[in-house]
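Written out below as structure tokens is the structure these notes cover.
The complex appears here without one of its protein chains, the remainder shown in place.
Right after this comes subunit A.
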Amino acid sequence: MNSDRRRINAPSGGTSAPVFARTVKESGYLKSLRPSRTRGPKELRKIFLQTGIVPSASGSAYLEIPTSNSSTKTLIPSQSSLKIICSIQGPKPLPRSAPFSPCLLLTTTVKFAPFATRTRRGYVRDSVERDLGVHLETALRGVIIAERWPKSGVEVVITIIEGDEDGWWGDDVSSTGVVGGGPGAGSGWGLLNVLAGCITVASAAIADAGIDCVDLVCGGVAAVTRNSASRNGQRQGAVQILDPNPSEHRDIAAACAVAYLAGRDEITELWMKGAIGADPEPLIEGATHAAVGNLSVLREVLLEAVEAKFKGDTEQEKEISKSKSSVQDVEMTG
């Protein structure tokens, strides 16, 4: 156990996540908890998106993909939902010590909250989080018109309050005997969903901050699953699905997340995992379709935010003109 003197540390003996009796003792019980996909293969999950939620930041957004797993029979949560908050600090001038930069310097930070996943996460950023940050930076760098802010920098800070899982947690239990014993077979499928969510929410926050972009970027995920019924038929049983929830699928062969600019038909970031074979085009195509689906939500939310802003502005002006006539102004001069 590493001890961090600037934080409150856990007991040095180490703690373990609770193990539930029924998952260990009743053989069939674990399987009964496995979730399954109820959506169609091309159907996306519903998104909730809101901008302007951190007042002290220049731009901010919150994204949530809720799940409907309110089981009253067990305390074990069957599925995770996705909750991401993004805030933009800047653009602001670079410190004097920094070397000259002709364009806007973009810094992206992605951090999981300690309670974001089934296993508790630490406060220091690990390699997965740094990796996500780099992917997000590539996705956004091609979108922002950076030449308009010389000698300045902007911080994109993302906190994942709850993240999608890499696979069904029960698969870990059956292999290691411990709930949350390890990431789902090391595949990291959930990270693709998290990345796509990060791209969408960052795009909304950047638009909220009023930073010039060439287009609205949006994230999307598609996956290819092996149909378990035709497992011996190798690739015949492969089904393409949009917006996969990794815990609902037993065999994901490959998955891909893109950052897609619908207006220009460009991809600024592509992250593919797994074995897709010789022809990855349909999978990428599928991911862009998912991104377009998310874009419609993003566009609507931003339009609403702008409308509300203008409405509020005009109303405020009216109020001010009213109050000017009636109330004595506060004198505010030095």
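Keep in mind that, in the parts below, a contact is a pair of C-beta atoms (placed from the backbone, for glycine too) under 8 Å apart; a residue touches a chain by one contact, two chains touch by 3 or more; residues count from 1.
Definition applied: contacts and distances are computed from a predicted model.
Q: The complex lacks one chain in this depiction; which UniProt name from "Coatomer subunit alpha", "Ankyrin repeat-containing protein", "Ribosomal RNA-processing protein 43" or "Mitotic spindle assembly checkpoint protein MAD2A" does that chain carry?
A: Matching the unshown chain against "Coatomer subunit alpha", "Ankyrin repeat-containing protein", "Ribosomal RNA-processing protein 43" or "Mitotic spindle assembly checkpoint protein MAD2A" yields "Ribosomal RNA-processing protein 43".
Q: From the listed residues A:R39, A:R120, A:K151 or A:R299, report the one that touches the chain absent from this view.
A: Considering all chains, including the one not shown, the answer is A:R120.
Q: May I ask which residue of A:V19, A:A98, A:V239 or A:A308 touches the chain that does not appear here?
A: If we include the chain that is not displayed, A:V19 is the one touching it.
Q: Could I get the residues of subunit A that touch the absent chain, sorted low to high?
A: With respect to the unshown chain, the touching residues of subunit A are 6-24, 53-57, 60, 67, 69, 72-77, 79-81, 85-89, 109, 111, 113-118, 120, 123, 125, 155, 157-159, 161-162, 316, 320, 323-324, 327, 329-334.
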